[in-house]
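With one protein chain withheld, the remaining protein chains of the complex are depicted in position.
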Amino acid sequence: MIKAGIIGATGYAGAELVRLLLGHREVEIKWYGSRSYIDEKYAKVYGNMFQLVEEACLGDNLQELAGQVDVIFTATPQGFLAGALTEEILEHAKVVDLSADYRLKDVKVYEEWYKIKHQSPQFLEEAVYGLCEVNRDKVKHARLVANPGCYTTCSILTAYPLAKEGLIDVNTLIVDAKSGTSGAGRGAKLPNLFCEVNENMKAYGVASHRHTPEIEEQLGYAAGETVTINFTPHLVPMNRGILATEYASLKKIKQADGTYAYPSYEQVRAAYDKYYQKEYFIRVLDQGVYPETKWVEGSNFVDIGFQIDGRTGRIILMGAIDNLVKGAAGQAVQNMNLLFGFPEQEGLRLVPMFP
Amino acid sequence: MIKAGIIGATGYAGAELVRLLLGHREVEIKWYGSRSYIDEKYAKVYGNMFQLVEEACLGDNLQELAGQVDVIFTATPQGFLAGALTEEILEHAKVVDLSADYRLKDVKVYEEWYKIKHQSPQFLEEAVYGLCEVNRDKVKHARLVANPGCYTTCSILTAYPLAKEGLIDVNTLIVDAKSGTSGAGRGAKLPNLFCEVNENMKAYGVASHRHTPEIEEQLGYAAGETVTINFTPHLVPMNRGILATEYASLKKIKQADGTYAYPSYEQVRAAYDKYYQKEYFIRVLDQGVYPETKWVEGSNFVDIGFQIDGRTGRIILMGAIDNLVKGAAGQAVQNMNLLFGFPEQEGLRLVPMFP
Amino acid sequence: MIKAGIIGATGYAGAELVRLLLGHREVEIKWYGSRSYIDEKYAKVYGNMFQLVEEACLGDNLQELAGQVDVIFTATPQGFLAGALTEEILEHAKVVDLSADYRLKDVKVYEEWYKIKHQSPQFLEEAVYGLCEVNRDKVKHARLVANPGCYTTCSILTAYPLAKEGLIDVNTLIVDAKSGTSGAGRGAKLPNLFCEVNENMKAYGVASHRHTPEIEEQLGYAAGETVTINFTPHLVPMNRGILATEYASLKKIKQADGTYAYPSYEQVRAAYDKYYQKEYFIRVLDQGVYPETKWVEGSNFVDIGFQIDGRTGRIILMGAIDNLVKGAAGQAVQNMNLLFGFPEQEGLRLVPMFP
Partner (left out) sequence: MIKAGIIGATGYAGAELVRLLLGHREVEIKWYGSRSYIDEKYAKVYGNMFQLVEEACLGDNLQELAGQVDVIFTATPQGFLAGALTEEILEHAKVVDLSADYRLKDVKVYEEWYKIKHQSPQFLEEAVYGLCEVNRDKVKHARLVANPGCYTTCSILTAYPLAKEGLIDVNTLIVDAKSGTSGAGRGAKLPNLFCEVNENMKAYGVASHRHTPEIEEQLGYAAGETVTINFTPHLVPMNRGILATEYASLKKIKQADGTYAYPSYEQVRAAYDKYYQKEYFIRVLDQGVYPETKWVEGSNFVDIGFQIDGRTGRIILMGAIDNLVKGAAGQAVQNMNLLFGFPEQEGLRLVPMFP
């Protein structure tokens, strides 16, 4: 039984962490950190936790927290952890950071896209990008895990095997992503009001969203080349769920008879199976079936489908996740499981809720 | 480890049973019954179950099923079980019926409200009304459990302690209930289309809904008198959740000083605590807090709040449940746990999902 | 062609006023008042108005505004108009107030329920309560119209003929009302965020909502007696619409044969027809049809249905409006039409939008 602390426990991602950790057999939450609600009962902030969490909220003193727990989750605004992390903290507790502070290896890219100065670039190299299915072994030995973004988790995992196997021209990749509104956080902002979001759909952050370089960096590692893509997020009137629809030109590959041709359904499928067949949390759907966000709601699954379009020589990939689970808290728990040698699925055998 | 069969596994209540039983450590589902989808893979009908359920659907042959399992759940239309149940079946397997066939003790009341002839009234007497918090001991020894309706579970539990303790005049009770649309089932009917329900609210079954006599019968037992009430259900544009707002005139009770007066907040609260303090699944909220359906979503909880109105001498009670869990599948599992001596919360320690 | 000014033009009710007045043939909007957005283009605040409104927002100087227009609409917080209104303003322009400042005749009741001191009680007597179908003649000659609240418009009009004709015991009246979220306004508050409201339902302001005394006062005039009722508002995950479900005990009335009996369907219907048959905006539905909020969306209609319950001696009334139209801006325009002698339906012949 290990002890965990959460900084940012009253945001939506933090609250989802609480939900998941309450069902985890190896962890006890010792610290519900929330700068805005210090001393208030956590269950007052989240009525669903009534009689399940009796604790009050504590502050965000990382130093103090590190002395009391084995693992710290930071579900905090960009820049918070970079400004607070020290070697001493990392000596006491492992850290899983749900913010973007240690996701990008190149500090200049971080500062350009996030418009803030990075306060502790010295930890960038040791930080492990916590996309478990790709970096599992590295995560196991890390002290500091950079938990991937919600859009990025979905976008990368959906395209990864094809980038890795050279079946697509990665620089033609266009990711058109749609997210439920919990991704916008629990801040009391006018654009997130019910009446503004409901019965409405819009794009935002077009050609400028901060998850873009994260996708490019990771797919670049997979493809072995520099990658530049288009990524367009959209806001959807639903609570949870991300659907990424991705477009890329297929590369002609050498066939059995020596000629070059676009890969067949079976060849694409084989690429997915090569990387994902043993992955519990990634479900590559049957031919002709496309993912629906509801099929993964409340769970840690990534559902993937695809369709080859012979007319245009492109392939359309579709991936779906629950942005708060595999896109945030669930993946953070999965990383914790790897860090501490727990079974990877512990606390995450969640059956998606439908309807 | 016991074996379970579900008839009506492809309706919403049946699917929720599957979701819950997959997380139950003492049960294995052996029979996914669905007349409409025989031989189709269950996961084709519910995409969320992909790779979690590999079985195909079977028919609704109760006789055959009874020979293979320890418990049968029937999530079927009214009249199905009454037309199929036999002594032989009950000798082989315990039955938890999610339909209304054995909920009302008086066959005439059943036939009047349901407009169908009851085919096996001989089992009415032995059937136990499976409102666990009220009839726990009877359920433990039953063969046939009549799982309460969704509206009724919420309406009864919200008012039960006050009826039992004589704090309200039960014949003034008015239940104004609001339900998510999953309560209407998965039938492809025009009024349940997205565009008809979304951005819309309406009452239905006014003064004629079938859950009325069920509430009356049970509150009658509690109050020790015949009860006639008003019950009005409403359709709400959300998937899950029932909120029951209940109104009743308070009775003046004898106070410490010998005078008669309306009960105070503390006196009402004491009545609730008397019956519910030890109940894990019933959460009586703090003073001034009213239930929200989202606080119980996906869980087996019943949340209850109340407000005394001195101006009118009435009390307003509010109860919330997830109609598919405590209002159907969750309560069915709770009944199963009682029937087989499992811990009552096994498979039901579900943390409500928010948002 | 008259000139109009709106104070509070960037709230939801103010914006709906703009929408309606743009379609009105006798009015030109001269002043888009909004303290928060002074000098910003109105169409920047409401993107739907792009190229339809070119003006920028102005402040809330009533004095100055009164010199430039014929009619002023105030869609402002409680207390604003009471603190700013002067005899001089009323000499220059007619005022239709969408706040509660002049709705209650008894200043003590106002101060008790609204918890603020009334700054200009001297205008209370002359203010006319602008429920057009009830006070049409008085409105025509007014200078100051108190536009009724959204819940109250719906609640009162639904019960009015029965109160007036003595068919119900008004002191048994219970109003259980459900409102779309636009009723909560455009303030950036956490409880109104999409993820808090969506897939959720709750009661609020139980036994303490400020519309209660307004309903009691007006139904008191109709019934000719002091009235005390229960009123419970609920928040529904939809943008627009109010549904009021009302319960009251029927009074036995003298029948043709001299005996006393509960009124029949026809007798209740006759009461409605007596007051509403010629009212364009009130639609009493056919027998057995209950209102749906979507049937009135975007329009100025009030839809009413009812059901007699012989078992309990009660009648269930149901009324539906669009809270932003008949519950706010539409009724304000209707009042303006009466004030200036325009056809009462001018600008309001809106066909409800479905779906």
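Going in written order, the chains are labelled A, B and C, and every chain counts its residues from 1.
Quick note on the criterion: contacts are C-beta pairs under 8 Å (C-beta built on N, C-alpha and C of every residue); 3 or more make two chains touch, one makes a residue touch a chain.
The structure presented is a predicted model; accordingly, all values stated were derived computationally and were not measured.
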Remark   = Checked against the full complex, the residue among C:E133, C:E165, C:E199 or C:E216 that touches the missing chain is C:E199
Note = Full-complex touch with the removed chain, picking from A:S36, A:Q51, A:T86 or A:N230, is A:N230
Task = Determine which one of A:H141, A:K254, A:K278 or A:R311 touches the chain that has been left out.
result = A:R311
Those residues of chain A which, in the complete complex, touch the missing chain = 174, 176, 178, 180, 195-196, 198-204, 206-207, 228-230, 232, 234, 236-241, 243, 245, 247, 290-294, 297, 307-309, 311-312, 314, 316, 318, 355
Message = Give me the chain C residues in contact with the hidden chain, please.
response = 12, 15, 19, 22-23, 46-52, 182, 199, 239-240, 283, 285, 289, 292, 294-299, 303, 349, 351-355
Remark   = Where chain B meets the chain that is not shown, the residues are 12, 181-182, 186, 188-190, 192-199, 237-239
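Going forward, only the chains that are shown with their structure count from here on.
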Remark   = Per the C-alpha means, the centres of chain A and chain C lie apart by a whole-Å value of 47
Note = Cα centroid separation, chain B vs chain C, in Å, comes to 38
Request  = At least two other chains touched by the same residue of chain C: list those residues.
outcome  = 195-196, 198-199, 237-239
